[in-house]
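All protein chains but one are shown at their positions in the complex.
First chain written, first letter: the chains are A, B, C, D and E, and each begins at residue 1.
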């Protein structure tokens, strides 16, 4: 019954891509730890680039510089 | 001074229902552990059904099948 | 299928008290939002008082002063 | 490589204020624990005042009373 | 630069199994969303079975019944 929270920047992930993340993580937990897929929960948070920082800087600014 | 995070799918919980969750959890922590309501914090996250998976599948798809 | 995370300071909550929190939160979500208890997940984190701050101060220090 | 999550009520924090939080937390972790800024991640969540409770009550209601 | 938090019950996951989860999730995010592995962070929390509830009940109790 694992719980997985995936946080990514909000930059247009499609419904299908999110479905692939959910399926892939659930399968990984079954393969590695024999966890029951039926009770594996995955929650994806999409975060505005103004609200995500790395290296002390907003991702919005990094993207402008091409990083 | 507990901190409680409640994650639910975004499917139309009303302001009154959210108030009832906040009041109920705060009361529960006071009753069970004698925690001071004044410093009990509750945060509710509503998550799109595309972003919530269980059983390796998006809730959006489960809802379509009537689950 | 809600997910609830309860964070409390590590100050001797018993197994029975934790069971009461789990049962109480699950029931609250069923009562208020008609959520299915079978897929409601509750995770309790107990945090050392050195690692919890409020008012800019460790709980360890507040406890010494009787707060 | 610390990860910091800051949750605040959604009440109009500007892009510049969020940048200041990101820079400030990253600097603090470098100063106190010598953590490498390049791999320090900061995520800011802004939460609706209906979804944030303290003292068993929604912040929306507290704001109405001037708290 | 995704951040992934995996919560599992503390039931003896080995160092190698945890390494497989970290590698697998990082690879999945690269494959599905083209995320840079160098800045993908994965944190695994192992939670005591007394502190994890599902169906309104502690996992400790469920395990005793063979669930």
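Here is the rule we go by: a contact is a pair of C-beta atoms (placed from the backbone, for glycine too) under 8 Å apart; a residue touches a chain by one contact, two chains touch by 3 or more.
In this text the structure is predicted, and so the values were computed from the model without any measurement.
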item	value
Displayed chains contacting the withheld chain	B, C, D, E
Interface residues of subunit E (partner: the chain not displayed)	15, 18-19, 21-23, 25-27, 37-46
Positions on subunit C where the hidden chain makes contact	7, 45, 47, 50-58, 60-61
Chain not shown, touching residues in subunit D	1-9, 13, 17, 20-21, 24-25, 28-29, 31-33, 35, 39, 52, 54, 59
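Methods note: only the chains that are shown with their structure count from here on.
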item	value
Contact-richer chain pair [A-C vs A-E]	A-E
Rounded Å distance between subunit B and subunit E, as computed from the means of their C-alpha atoms	21
Gap in Å, rounded to a whole number, between the CA centres of subunit E and subunit A	13
Chain centre separation in whole Å, for subunit E relative to subunit D (CA means)	25
Where subunit C touches two or more other chains, by residue	1, 3, 21, 25, 39, 41, 43
Graph class of chain-chain contacts, one of line, ring, star, complete, other	other
